[in-house]
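Of the protein chains in this complex, all but one are displayed in their positions.
Read from first to last, the chains carry the letters A, B and C; within each, the first residue is number 1.
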Amino acid sequence: MKIHEYQARQIFREYGIPVPDDKLCHSVKEVEEAVANKNGMTVIKAQVLAGGRGKAGGVKLAKTKSEAVEHAKKILGMDIKGYTVEKVLVTDAVDIKKEFYVGLINDRNTKSVILMVSAEGGVEIEEVAKTNPEKIIKYPIDPLTGLLDYEARNIAMKLFGDIKLVRQAASIFQKLYKLYVATDSTLAEINPLIVNTEDQIWAIDGKMNFDDNALFRQPEILAMREPDEDELKEIDAHEKGLSYIKLDGTIGCMVNGAGLAMATMDMIKLYGGSPANFLDIGGSSNPQKVVDAMNILLSDKNVKAVMINIFGGITRCDDVARGLIKALKIINTDVPIVVRLSGTNATEGLAMIEQTGLPTVKTMSEAAKKAIELSNR
Amino acid sequence: MKIHEYQARQIFREYGIPVPDDKLCHSVKEVEEAVANKNGMTVIKAQVLAGGRGKAGGVKLAKTKSEAVEHAKKILGMDIKGYTVEKVLVTDAVDIKKEFYVGLINDRNTKSVILMVSAEGGVEIEEVAKTNPEKIIKYPIDPLTGLLDYEARNIAMKLFGDIKLVRQAASIFQKLYKLYVATDSTLAEINPLIVNTEDQIWAIDGKMNFDDNALFRQPEILAMREPDEDELKEIDAHEKGLSYIKLDGTIGCMVNGAGLAMATMDMIKLYGGSPANFLDIGGSSNPQKVVDAMNILLSDKNVKAVMINIFGGITRCDDVARGLIKALKIINTDVPIVVRLSGTNATEGLAMIEQTGLPTVKTMSEAAKKAIELSNR
Amino acid sequence: MSILINKNTKLVVQGITGRDGGFHASKMKEYGTQVVAGVSPGKEGETVNGIPVFNSVENAVKATGANTSVIFVPAAFAADAILEASAAGIDLVIAISEGVPVNDMIRVMPILKRNKTKLIGPNCPGLITPGESLVGILPGTIFKKGNVGLMSRSGTLTYEVVNMLTESNLGQTTCVGIGGDPVAGLYYLDLLEMFENDPDTEAVVLIGEIGGDAEEQAARFITEKMSKPVVAFIAGQTAPSGKRMGHAGAIISSGSGTAAEKIAAFDKAGVPVAKEPSEIPLLLKEKLIKIHA
Partner (left out) sequence: MSILINKNTKLVVQGITGRDGGFHASKMKEYGTQVVAGVSPGKEGETVNGIPVFNSVENAVKATGANTSVIFVPAAFAADAILEASAAGIDLVIAISEGVPVNDMIRVMPILKRNKTKLIGPNCPGLITPGESLVGILPGTIFKKGNVGLMSRSGTLTYEVVNMLTESNLGQTTCVGIGGDPVAGLYYLDLLEMFENDPDTEAVVLIGEIGGDAEEQAARFITEKMSKPVVAFIAGQTAPSGKRMGHAGAIISSGSGTAAEKIAAFDKAGVPVAKEPSEIPLLLKEKLIKIHA
């Protein structure tokens, strides 16, 4: 789960990381009010769940109040990578002496949280990773001890010379780690972390992602969720025990198992088609799940054919077939469907489906070919 | 640092450990008010920093409101092990089905916090340790992981059969550990932890001690301190960089170093005297410290003679002598004093002291003998 | 021979009184696995399909000598169950539970290392040494004893592939589902080494997917350390960036972890990558013919 910058800033503040004052605005009028009492320069920042806002013109410095309002007019309603800007953050501008990068992320290799810092701040860290990987310092944190004082300090000393700055930065690293763990985060970035002309360190932009598997114990984080239309579908699917992700193709897929679902998408592509979605219905033969899955799948108007790909393991194919038949009776659609069953009791299952008149096949390859053929009619 | 039962109960509640309602009362009138709206039975408990309150008659069950008031009249003002009862706690009586003991303590051998539980609750755990040591279950807690769910559960299963009680108890163990670490406690006891007739678990008495060395980071705990007269002296000494404990004898001792101070007390006893105090002035030759030490020492009217025992290590004896001489000029007392100096530059130091007319000796044994002799005059 | 489990494996099922735990305990027992004990706090003394239930793993180990544990408890309690098994002296823990918070797994890892406990999973289907022992939720009937070792990050895709292998008369030494989570126990490198050292394994199938760089590491390991042939398949070539494909581990982000990168790494290591699952038996047979030639 992702959150907006303004939400990340709020969490940072709660944990004592210094963040400049800001105000979230949903309209030009709110921006006018927000800047009314401001004397200094402000920054107007689009709040969308996409990277590269700056390049897209979604972040603007305003020297005056009227300039701030002008920027807000342009940014509100703007489209950034498919997201419409519905709110902007108005924040005090800061005199930046130098920018840094600080991030925490789960690392598969060390099986730990790693702290990444760089003196190359303010740019996308992926860029730095490509062009100057040696400029990113990576430090795995022992989960049993947390980020110890000396560790935070020694890392900070690689970025800063002045001990006062070192101590400020070290404290921020530790706070960031604390909130990362406390909120079950999977990514927490301050980019840039800046030193201003008065030698104070501030976090002036923040990004946080959270572990979906841990949301059950993070009610405050969950309350921050602001899903867009596609995400709403995914969340809805998740609540029904399904795993759904919308894509841009024409062949809807319904598969049991995530790996097999990905392999199914790949197969469609391999044979010249294009998958409309990822949809994993899991291990059950429950007809309701199939009905729900079909409804979600068919709500995508691009879908021209549906490929059902089931491998019977512990769940036998004849049971799955019974579930499918029951479900397909309920669903009323003109979109052609091809059913593939394999594994335990596949023969029995296929025989049952054939009686319904639906096209059946025994292998994935055949199913993909058939689905593409049907979608092109 | 120790706190009262009512304070421990407050901390337990903050961490979610179930504790019956209570009200602290400083007078019979307050007790009358506290029981005015109560329907059931109550318990009146003396709040003093001493064990064995029950045996001393400081804890009484009251069946009626008037009985509660009668008890309060008796208990308030009572003397328990030298402590005058100045306040009582009025709490709801609980229908006890069974009593247990739960405690956390720092263990020198495992160098960890150990959880001790016993089905022999309600009596002093020291008694159980002597008579039925096998009835105390001891479990060292890994400080890096804390008390894990399965650990708390498996320990609770050694006391309880019913899984519902197991879960209640396990949760209490974990909360007690959490508050123990969070408050830098050195002892946290629930005795007894009880199961009532409705199969609910309650903590109905609590005892907590805290690490004096950690009070600097525990302002909330420090605010709970209610020292008696002797402790006030000790705290005052501590603030002056001295370590002082009042004893019952007649020979005041002033020593540099805790081990040497204890050995000095032992030596006085060995030669037939009795030490009036433990007093460690630490490693400095600062005259002010000596003045402060003498003032504290002489405020004890039992002191008939003073033995100053200094071993010069890094600090040279001639420096110490200079400090002593300066200090002794300021102090005006009739109590005889013997000075012993040994170690680095002892000869020079002793020569300087001798010029002041004070009796000097070179060994601890001589000093002790001389002090005893002076005290008997 | 085989790796990790065999007919001497003595299994304890944590969460045996739950729906999945009970069902699969019976299935494993049917398959022939020595399921010696179950654990469910407060239910010591009961039995599930003849399997005795204990209050704790410690009690189960003491009473039955169990050396392997499989975990079916809900995700929120999985990490604690893993630690309990480890502390009780279990050598190999297989965590089936799906949806375990990553932070929980991160905290578990150093403790397992200290206790020298091997972990498979979480969010994995388990593993099988055909004809000897099945631990997890794999459908036993599709496996066949033989000389191919298999490791995979996914479930049904593995069954799909195994089914093809078995139908092509390519039996298996041990098949391990390592699970789809980003922070998990034994991974390719550990298993490749075990298969390399297992005398009965002649070739290895590696089924990977998008996310992370474990496949790239495996490719390097194969180049440097493996004498036995390896055939690979990578799922998720069409997956979009930044989206989680069912498996928490299957997410491409920051321009790494793509199928293309993984396939390139295997190409470089001389490991043939199947274009679709049905190609795997063919590639494997080519390799095996070379060995036996």
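As a convention for this text, a contact is a pair of C-beta atoms (placed from the backbone, for glycine too) under 8 Å apart; a residue touches a chain by one contact, two chains touch by 3 or more.
Since the structure is predicted, the reported quantities are computational estimates derived from the model, not experimental observations.
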Practice item. Please work out which displayed chains the absent chain touches and list them by label. Key: A, B
Point to revise | Residue among B:Gln47, B:Ser243 or B:Asn286 touching the omitted chain | key: B:Ser243
Revision key, fill the gap. Given A:Val69, A:Ala93, A:Ile137 or A:Met157, the residue that touches the chain left out of view is A:Met157
Point to revise | Contact residue for the chain not shown (choose from B:Phe160, B:Trp202 or B:Phe311) | key: B:Phe311
**Study point:** Positions on chain B contacted by the hidden chain, ascending
**Key:** 106, 108-109, 111-113, 125-126, 129-130, 142-144, 181, 184, 186, 211-214, 216-217, 243, 245, 247, 255-263, 265-270, 275, 278, 280, 283, 311-314, 342-344, 363-365
Check your understanding: Going by the touch rule given at the top, which residues of chain A touch the chain that is not shown?
Key -> 145, 148-151, 153-154, 157, 162-163, 166
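Note that in this section only the chains that are shown with their structure count from here on.
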Review point. Given the two chain pairs A-C and B-C, which is bridged by the higher number of C-beta pairs in contact?
Key: A-C
**Study point:** Relative to chain A, chain with the most remote C-alpha centre
**Key:** B
Point to revise | chain B and chain C, separation of their C-alpha mean positions in angstrom | key: 56
Study note, to complete from the structure: Averaging C-alpha coordinates per chain, one finds the centres of chain A and chain C separated by a number of Å equal to 27
Exercise for review: Give me the residues of chain C that touch two or more other chains.
Suggested key: 107, 111
Exercise for review: Would you give the residues of chain B that are in contact with at least 2 other chains, written as numbers and ranges?
Suggested key: 145
